[in-house]
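One protein chain omitted, others in place.
Which chain is which? They are A, B and C, in the order written, and residues in each are numbered from 1.
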Amino acid sequence: MYQAALKTRGVLDGPRESCGIFGVFGQNVAAKLTYFGLYALQHRGQESAGIVTSTGKSIHEYKGMGLVSEVFDEQILNELPGNMAIGHVRYSTTGSSIVKNAQPFVVSHGNMTLAIGHNGNLTNAKQLRGELEERGSIFQTTMDSEIIVHLLARNLKAGIEEALRRAVSQIEGAYSCTLMTEDKLIAFRDPNGFRPLCLGMLNGGYVIASETCALDLVDAQYLRDIEPGEILIIDKNGLKSMKPFPKQRRSYCIFEFIYFARPDSNIYGQNVYVVRKRLGARLAKEYPIKADFAMPFPDSGNYAAIGFCQGLGIPLEMGVIRNHYVGRTFIEPTQSMRDFGVKVKLNPVRDILNQKRVVIVEDSIIRGTTSKMRIKALREAGAKEVHMVVSCPPHRYPCYYGIDFSTKGELIACQHSVEEVQSYIGLDSLCYLSFSGMLESTGFEQDTFCLACFNGKYPVKPSKGISKLCLEY
Amino acid sequence: MYQAALKTRGVLDGPRESCGIFGVFGQNVAAKLTYFGLYALQHRGQESAGIVTSTGKSIHEYKGMGLVSEVFDEQILNELPGNMAIGHVRYSTTGSSIVKNAQPFVVSHGNMTLAIGHNGNLTNAKQLRGELEERGSIFQTTMDSEIIVHLLARNLKAGIEEALRRAVSQIEGAYSCTLMTEDKLIAFRDPNGFRPLCLGMLNGGYVIASETCALDLVDAQYLRDIEPGEILIIDKNGLKSMKPFPKQRRSYCIFEFIYFARPDSNIYGQNVYVVRKRLGARLAKEYPIKADFAMPFPDSGNYAAIGFCQGLGIPLEMGVIRNHYVGRTFIEPTQSMRDFGVKVKLNPVRDILNQKRVVIVEDSIIRGTTSKMRIKALREAGAKEVHMVVSCPPHRYPCYYGIDFSTKGELIACQHSVEEVQSYIGLDSLCYLSFSGMLESTGFEQDTFCLACFNGKYPVKPSKGISKLCLEY
Amino acid sequence: MYQAALKTRGVLDGPRESCGIFGVFGQNVAAKLTYFGLYALQHRGQESAGIVTSTGKSIHEYKGMGLVSEVFDEQILNELPGNMAIGHVRYSTTGSSIVKNAQPFVVSHGNMTLAIGHNGNLTNAKQLRGELEERGSIFQTTMDSEIIVHLLARNLKAGIEEALRRAVSQIEGAYSCTLMTEDKLIAFRDPNGFRPLCLGMLNGGYVIASETCALDLVDAQYLRDIEPGEILIIDKNGLKSMKPFPKQRRSYCIFEFIYFARPDSNIYGQNVYVVRKRLGARLAKEYPIKADFAMPFPDSGNYAAIGFCQGLGIPLEMGVIRNHYVGRTFIEPTQSMRDFGVKVKLNPVRDILNQKRVVIVEDSIIRGTTSKMRIKALREAGAKEVHMVVSCPPHRYPCYYGIDFSTKGELIACQHSVEEVQSYIGLDSLCYLSFSGMLESTGFEQDTFCLACFNGKYPVKPSKGISKLCLEY
Partner (left out) sequence: MYQAALKTRGVLDGPRESCGIFGVFGQNVAAKLTYFGLYALQHRGQESAGIVTSTGKSIHEYKGMGLVSEVFDEQILNELPGNMAIGHVRYSTTGSSIVKNAQPFVVSHGNMTLAIGHNGNLTNAKQLRGELEERGSIFQTTMDSEIIVHLLARNLKAGIEEALRRAVSQIEGAYSCTLMTEDKLIAFRDPNGFRPLCLGMLNGGYVIASETCALDLVDAQYLRDIEPGEILIIDKNGLKSMKPFPKQRRSYCIFEFIYFARPDSNIYGQNVYVVRKRLGARLAKEYPIKADFAMPFPDSGNYAAIGFCQGLGIPLEMGVIRNHYVGRTFIEPTQSMRDFGVKVKLNPVRDILNQKRVVIVEDSIIRGTTSKMRIKALREAGAKEVHMVVSCPPHRYPCYYGIDFSTKGELIACQHSVEEVQSYIGLDSLCYLSFSGMLESTGFEQDTFCLACFNGKYPVKPSKGISKLCLEY
């Protein structure tokens, strides 16, 4: 058996992925717990998975392309000894789908080994990389996390804590990270707090995770979130918290609530399912459409749809049935198979849809192409009217903080009015949730969130270089 | 690269699997259409998949263990030429999970090649096999379909139609089959009509499928069901129907409606989703429980739950969240991970369940062990009361016609009263749908169905041999 | 993980393979010993490998495509319990390279399971198969061994010994076989004794093998050959020998000595290496060529070359160097790479060949194409004269007894004179060993051997059907 990693160089591929991170300290079976932690976070990244463990003296590492359950097996986990571990799942829509870019990223430097897992996106990555290369650094990957490690390496003599303090003073943007040395597990989060990160307790030790659903699966008890701007060091002496940053306003990613996080997770202290239901209920208030029933595209739209139906008092139906066996390989359909792209995943139920006025409750519209195909299939199955309500305002601006709805084409709402979008998708009506409706549904103040994808107000300015790169897409 | 098939002999392993079958005639891309047909029928069998095609002169075959999307790729499909094909997906809980038992089963005999795909279970298999062996036949597999082929082989000189007529006169039990020769596609169904089988039209040719959801995906138009006791021969001369059996009462499997078929399929002329909603609504009438909300275990229970909630006027919630990335390999959890078996698939949402009176709408209870674990997890997530309503009566008798809820242990309702089941599972109350409630929800007359798993009245007597075997389990 | 077997039907593919068989009785680790026995017999078949074991009560089976070391691993062997086993390696140049045709062939019939491994080729296979199909038998494979099993099955009521006696009375041609039931290991060999088969003793139990090199590796002690026409039954009562055939002349395959068997084996009571040296020495006597040195194409020609050099008193050199890492996959060379097909395996050594008169000692010439390319490469590396001596007479007739030098094209010596062959290959001279020279080198009488491939005198007449089939190639 062999492995091989194919790579084309000569282009800088943009690292705008979303990720899930996990870490444990003081656990008998650190690798296995991390496996299950990543299992619960799989929705945050399906491209690669990695686990790095430490015995206190030596660091052990395994990474691969694919789902957590494909990359690891019982034997591999048994060969990852130690009672500390960090893990990472990664998703990328860019060309660099190679194992070199899998995380956690591990380097040996002098006598110390460092492993880092990163969720987010540095906004000054290109500039920092250029400066480091100027000074002789060589980069192995296109990952932001390698930049952080280089910054650490240049300050390690001052000790890991001081080195980390200096490193984070230079990086900008979104980063929720776990860092492991032979004897320390460190979690740190940018001062804006773009991405979630939480702390749990298990068997007298500690657990770090992107979302609480990972704590649930390993039966850890939620303690608190890692705070924005906090560096939390866990070692045999217990917890030590540092906050080296001047206080800054919060900029939680609101899209974690709307779409990205798992509904059974609590993030920023709120349950995602409950928030989604409130978004749906608010939609019902703002747009009391007359319809025979409302339906989600399962499963992401389920929870707002439940809230919408309860709010409006109309029935909920599953107008399309999800195929549970959609594989990851792709066979081209035959010419005669219309609507294949939709039906292979979601088959409309004619007996439910026929002659009915239907409202789709959708979490977001990015490009609109998928929605267009789905609405067409619903009409072919007999739906008399098809309306859509969306549980957030129109997406008009790209994200520079770790979610990639900008790389693969235009945001439809950026270039078209709501009426044009409605017409393009083929809807009888289209209603987006209002700004205030969205914010009030979360229960937070407006300035708690990064809303840049809706209003273009970026809490941390993206560097020129990256900004240009994005506009070129 | 190599292949290997592991097998243990010396025991007769019971072939009580469920399966999905598909066939096309007169199509340019027969193999690919069959691929997608099986794709849509994947819920009927996940263990193995196979496609056999015919060019009119030669027969080509590919089978393997695993999901349709794992067994086939574009290249393999391209190497299966011809404009006729049959395909099969198979599920088995017995020990014989080997590729030898994958279907369609193909044999060459004299100058003719026969391929057969079978859904169901012959009740006189053991006796027929014994008789055939007496006369010198050798069996390669433990599949019922091999018996049918041996019976055909002994009569082939009389022509395939006559041979088939003679063969079916000897077999008893449940069989919905596709049979292919170099130039004919034949579908036949037992006179009781235990398992569904339907006929569609596509591009001027024909399609056979276990369920209509497979017609939908390939954009075929539903024509009619293959009738119980019908032999339908499709060749260049068109359709030819034979009904060699004396008229018998219908014995449709009602469990296809309740659990097994896809909700977007129409079987026996009724939409499955709609029937399940009616079952749920009837439950609401029979058991108007006071509760804060009702919930399914997704996705199988979704549709009865929708009907129940609409009938009772209480909210529907998704109290547990399904993990979409549950792999097919299995890593043992750590000791500290309680309720792992449940949570790895379905994570309870504390914020939804806490302090609530919950009704679970369940489609059936077979052994009760899974239910017990799930209810425990709901209570740990804070549910104050947990009730369960089941959309059919208690399962008290094994099935001999192709569904295997008898092979792996006791049917809990066979040996215990409803009160005992409720106590075992840990429910505050447990209500099964009444017999009449179930039947009226289907919209059919009582004597349309096989209800043997509920009332022990077997439409076709299982042979002594098989009967004993089952009771020994 | 999944398996898949591709097959095209509609053609009768000729089963003229060569094979190696092995069996053990009364051994603690039967599967593992069989693994190593097959390992030593790998040269007799590289296409597929299989092992079947028996615990005395149940039969266990594993087969796959590829080399023994590819098909099996420690875990698979551990899952094949029992103290009896038979194994098989198979080579086929026909299109039927599929796992279905891997051996041993196993069937359950009534209460008995039979496993058979076959080396050789039945000459009345087509006729027997036709008769059996007439009587209702269905064949799964194109292997002769399945015919033997069908004949057994039709007589099993008379007991396995009597059934075997009746079966062998009907089959004609070459067969050295192992047969295993739950509690018996049986070896039998056709009355002519075409293919070798020997008996050894190990740990108080018994071992059956195609060649003694397999006994060597498992440290078994050679006892004797299974005699032509002998049926040897090994069970808990020890050995029982039957000779149901009327005495017939021996027809040992002489090509086993010349090319096919391993040089460290003893077959028909003689060491292969020693016989090959004598063939080479006799060549030296018949053709005392003037040359600077002689060389083999390693490794098959090594031993005759040693004899030739010792006989003639000229140096032996390795004029071409064998690449030990020739893979089983094939990358097309570039246009500029001349002589690739030769050099990828055997690179000529210019410093040895340059300006030299060279004699190649070759074991046989079948089609002549490979020789032609090799001689060209030697000349390009500077050889002044290139002569060839061949350690047997010209191959003029196809073999119907298990070696396939007839299926893929013409035997060059069948259609061309020695002078024409010499000219085609590009030799300065070409000398074949004489008939008498070959026979006297073996130390046996002439009528001990099948010499059909040299003189067309077939000891067992091939049936018309097969004969035609061969000539059509």
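Convention: a residue touches a chain if its C-beta (ideal position, glycine included) is under 8 Å from a C-beta of that chain, and two chains touch if they have at least 3 such contacts.
Remember, predicted model here, so these are calculated numbers, not experimental data.
Enquirer: Would you list the chains present here that the left-out chain is in contact with?
Expert: Taking every chain of the complex into account, the missing one touches A, C.
Enquirer: Taking the full complex into account, find the residue in A:19, A:106, A:365 or A:392 that is in contact with the omitted chain.
Expert: Answer from the full complex: A:106 touches the omitted chain.
Enquirer: From the list C:40, C:149 or C:267, pick the residue that touches the absent chain.
Expert: Within the whole complex, the residue contacting the unshown chain is C:40.
Enquirer: For the chain not shown, which residue from C:155, C:310, C:370 or C:434 touches it across the whole complex?
Expert: C:310
Enquirer: Over the whole complex, note the residues of subunit C touching the chain we left out.
Expert: Touching the missing chain: residues 28-29, 32-33, 35-36, 39-40, 42-43, 46, 67-70, 72-74, 77, 202-203, 213, 216-219, 262-264, 266, 271, 273-274, 298-299, 302-303, 306, 309-310, 315-318, 320-329, 331-334, 336-340, 343-344, 347-352.
Enquirer: Can you list where subunit A touches the absent chain?
Expert: The missing chain touches subunit A at positions 1-11, 48, 57-66, 70-71, 76, 79, 99, 106-110, 113, 130, 133, 135-140, 149-150, 153-154, 182.
The rule is simple: only the chains that are shown with their structure count from here on.
Enquirer: State the remaining connectivity among chains, in groups separated by ' | ', when subunit B is set aside.
Expert: A | C
Enquirer: Look at both sides of the subunit A and subunit B contact and report whether the same residue positions are involved, with over half shared, or different ones.
Expert: Counting shared over all numbers used gives more than one half: same.
Enquirer: What whole-Å value do you get for the distance between subunit B and subunit C if each is reduced to the mean of its CA atoms?
Expert: It comes to 48 Å between the two C-alpha centres.
Enquirer: For subunit A versus subunit C, what separation do you get between their C-alpha means, in angstrom?
Expert: Chain centres of subunit A and subunit C, defined by C-alpha means, are spaced 61 Å apart.
Enquirer: Could you work out how far the Cα centre of subunit A sits from that of subunit B, in whole Å?
Expert: 37
Enquirer: Which positions in subunit B are in touch with at least two other chains?
Expert: Residue numbers touching two or more other chains: 70.
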